[in-house]
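All remarks here apply to the structure that follows.
A single protein chain has been omitted; all remaining protein chains appear in their positions.
Order of writing sets the chain letters: A, B and C. Residues in each chain are counted from 1.
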Amino acid sequence: MQIGLVGLGRMGGNMRERLRNAGHTVVGYDTNPELSDVGHLSDLVERLDRPRAVWVMVPAGDPTQQVIDQLASLLRPGDTVVDGGNSRWTDDEKHAKELGARGIGFVDAGVSGGVWGLQNGYALMVGGDKEHVDRLQPVFDALKPEGPYGFVHAGRVGAGHFAKMVHNGIEYAMMQAYAEGWELLEKVDSVDNVREVFRSWQEGTVIRSWLLDLAVNALDEDEHLDRLRGYAEDSGEGRWTVEAAIDHAVPLPAITASLFARFASRQEDSPQMKMIAALRNQFGGHAVESAKKA
Amino acid sequence: MQIGLVGLGRMGGNMRERLRNAGHTVVGYDTNPELSDVGHLSDLVERLDRPRAVWVMVPAGDPTQQVIDQLASLLRPGDTVVDGGNSRWTDDEKHAKELGARGIGFVDAGVSGGVWGLQNGYALMVGGDKEHVDRLQPVFDALKPEGPYGFVHAGRVGAGHFAKMVHNGIEYAMMQAYAEGWELLEKVDSVDNVREVFRSWQEGTVIRSWLLDLAVNALDEDEHLDRLRGYAEDSGEGRWTVEAAIDHAVPLPAITASLFARFASRQEDSPQMKMIAALRNQFGGHAVESAKKA
Amino acid sequence: MQIGLVGLGRMGGNMRERLRNAGHTVVGYDTNPELSDVGHLSDLVERLDRPRAVWVMVPAGDPTQQVIDQLASLLRPGDTVVDGGNSRWTDDEKHAKELGARGIGFVDAGVSGGVWGLQNGYALMVGGDKEHVDRLQPVFDALKPEGPYGFVHAGRVGAGHFAKMVHNGIEYAMMQAYAEGWELLEKVDSVDNVREVFRSWQEGTVIRSWLLDLAVNALDEDEHLDRLRGYAEDSGEGRWTVEAAIDHAVPLPAITASLFARFASRQEDSPQMKMIAALRNQFGGHAVESAKKA
Partner (left out) sequence: MQIGLVGLGRMGGNMRERLRNAGHTVVGYDTNPELSDVGHLSDLVERLDRPRAVWVMVPAGDPTQQVIDQLASLLRPGDTVVDGGNSRWTDDEKHAKELGARGIGFVDAGVSGGVWGLQNGYALMVGGDKEHVDRLQPVFDALKPEGPYGFVHAGRVGAGHFAKMVHNGIEYAMMQAYAEGWELLEKVDSVDNVREVFRSWQEGTVIRSWLLDLAVNALDEDEHLDRLRGYAEDSGEGRWTVEAAIDHAVPLPAITASLFARFASRQEDSPQMKMIAALRNQFGGHAVESAKKA
């Protein structure tokens, strides 16, 4: 089928390629003319037969909002927009309402797969009305991995991004699990081959996983990770997961601990631990370490 | 090769079968005569040619200690004992010293695999001197899964059980990760098909794993887990992991949170939350809930 | 000075009394005519000389918004509104803008003191422009405790509620600290007098505090808190504290743990621990507990 694709960065570019390999006709637009198939978003819209489907793959927040706003005026009743970016689920209902007021359908799609997606397929979690999801099914089928997994119609508008957000929250805690275990093994004298311990876990254990495979890859490249700093960004979805949990009074101790560990990793010095040091000094006369000279 | 196997419970019994399937000669002893190949532990020792190898597969703590003590007097210099149970790594050095004083070798082996091990093989993490580990290699090869993974000589005595213990700590946090995500998805109105979300994650996602496959199995049997109580035992290795981390000043926030969640799950009522309720009542006149009538 | 006071519940009623005891003229309005000094909010406004000051002491969210909206149309340029309720700090800027557009000043005031405030005074944390805060100073002076403490102009609009919110977050973790220690002491055989241990801490220790005094009061009334259920509500400010921390990438492990402990205390059964039990059963054949029959 025909599909418009807005945003041809690393993710969008690979998705265009995977869709074309599957025989679909993709008209891509990007603000970078070297990547774009058309000069303007309006050209993209004109090049598609009605009813049109346009997949938006730009950063969450303002960039996505701007594209949605433009599409609201360029598209016609019966067309459908898919937001495949990392939008917060709370934005989805807003976008669905804005587009729905003009008769335009909306589907939110959480997309997982990273740099491996072009080859192995992207896991897709989508939300929206059945009629809109069904129209896009050939596109979803081309993007998803082969076999019975990797696609779910999770629920109504917002459910796709919500499921993807929770996926990422789980991902945080799984990464933290391996990371904690690795640090402990590295600290202990009796274990002299932590990388091989990790490698051995790849079969026959309860904790075998794709992330474990990646950990072994990383240790093969840099056995003690000496070339890295212990500094980790967070992409937003971990924060939203904790906020959603707070909204629903669900305790998420492991996922939240994983998020906070990332926050702490980015601090040159910890203000809260300065206060701890100050208090210890006040009541116990404990020695404190002075701040480093600039 | 010949091997003695002490302890023929669910794990030991299956290991005997897997070893025999691989062509090894196994003499098994168990206090339950219906399971045992011999009448006494001394019979087991007599039936093996020297230098002997005896694999101990009994519960950690006193039962293992008793078997080690008996073997210390029954075996001869040049023989080797493997402790394949869930012993704490700190016991291993004690056992190695006790046996070593009599010229008997000692290897500790952490074993993962559970009820799936008979068919798929057991992941083995072993610790000890190279000469003792090398002698047992045919046995390890028969027990481990096929292929390049599932076995590691992790380091000196204690390293096998330490690595297995950390494996279990990681396992706790991974399970907690999926569990937190599942609860959050179940709470949210927009997502109407949590089981299918989990199923979809089995391919193409960052969080695909064997544990995720098991979660889908469990949801296929009982979609909302209505038939279970939220009650989880812990087997000891999670506690030891946290204690080892404390010994080495390694922060383990996600693993510890997972352990504490299990502790809390086993309390009918939470004493600490009674104190919270009491304090709220003291300063704010907040309503409190009375304890249930017996 | 003259002041209007909207909302005469437990907090507002006591504050009216404390203000009158200090010689101020208070015109109080409440939707409950038995508590109210006037029949309508407009009567309250009419009874005050210009420039007027009106203190709003109603529940956060919609009720506060409605009163602010009414006051926006009833008051005149030069008048000032104080929001002394538990509003989220993010509402303050909105309210300040709405009122400011009509020349009406706005001050947000976080108020601590609970049922003890009438007698001992209320701790006040206020935010807003200096000119508006200064106008209200006689009222603040009457409400606050005697002595040099208990009042702060924390910063611009929103700072008062933000400071109060953080106060409550700290309160959560302090309560949790005592609660955890109490549970551990109650569990240990060697300690046979936990209440007296708590009492002894009231002097000479690092952890002496007003909350500790309250804990001793509670234990004097019910030594083992047998009459309470381990069930704790949360008032919103703890949640907002964690959300503010997430916004600013500040790790708050102890405060967040305290919030999550309250969430968990309110669950009859824990969904996430059902998943843990289900996974243990899948891989290990571990016994699980069935859900209780209804």
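Please note the rule applied: contacts are C-beta pairs under 8 Å (C-beta built on N, C-alpha and C of every residue); 3 or more make two chains touch, one makes a residue touch a chain.
Just so you know, these numbers come straight off a predicted model, no measurement behind them.
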Thinking of the complex as a whole, which visible chains are touched by the chain that is not shown?
A, B, C
Could you tell me which of A:Leu136, A:Leu211 or A:Ile246 touches the chain that is not displayed?
A:Leu211
If the hidden chain were put back, which of C:Leu75, C:Val166, C:Ala218 or C:Met275 would touch it?
C:Val166
Return the single residue from C:Ala123, C:Ala142, C:Leu228 or C:Met273 that touches the missing chain.
C:Ala123
Contact residues on chain B toward the hidden chain run 206, 239, 242-243, 246, 249-253, 256-257, 259-261, 263-264, 266, 272, 283
Which residues does chain A use to touch the chain missing from this display?
10, 114-116, 175-176, 178-180, 182-183, 186-187, 211, 214-215, 217-219, 222, 225-233, 253, 257, 261-262, 264-265, 267, 269-286, 288-292
Interface with the undisplayed chain - residues on chain C
89, 112-114, 117, 120-125, 127, 144-145, 147-159, 162-163, 166-174, 176-178, 180-181, 183-185, 187-188, 190-193, 196-197, 199-212, 241, 244-245, 248, 250-255, 257-258, 260-261
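The rule is short, and it goes like this: only the chains that are shown with their structure count from here on.
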In terms of CA centroids, furthest away from chain C sits chain B
Could you name the chain whose Cα mean is nearest to the mean of all protein Cα atoms here?
A
Inter-centroid spacing, chain C versus chain B (mean Cα positions, whole Å):
46
Would you kindly tell me how far, in whole Å, the mean C-alpha position of chain C lies from that of chain A?
36
How far is the middle of chain A from the middle of chain B, if each middle is the mean of its Cα atoms, in Å?
33
By residue number and range, which residues of chain B touch two or more other chains?
114, 176, 178, 180, 183, 187, 211, 253, 261
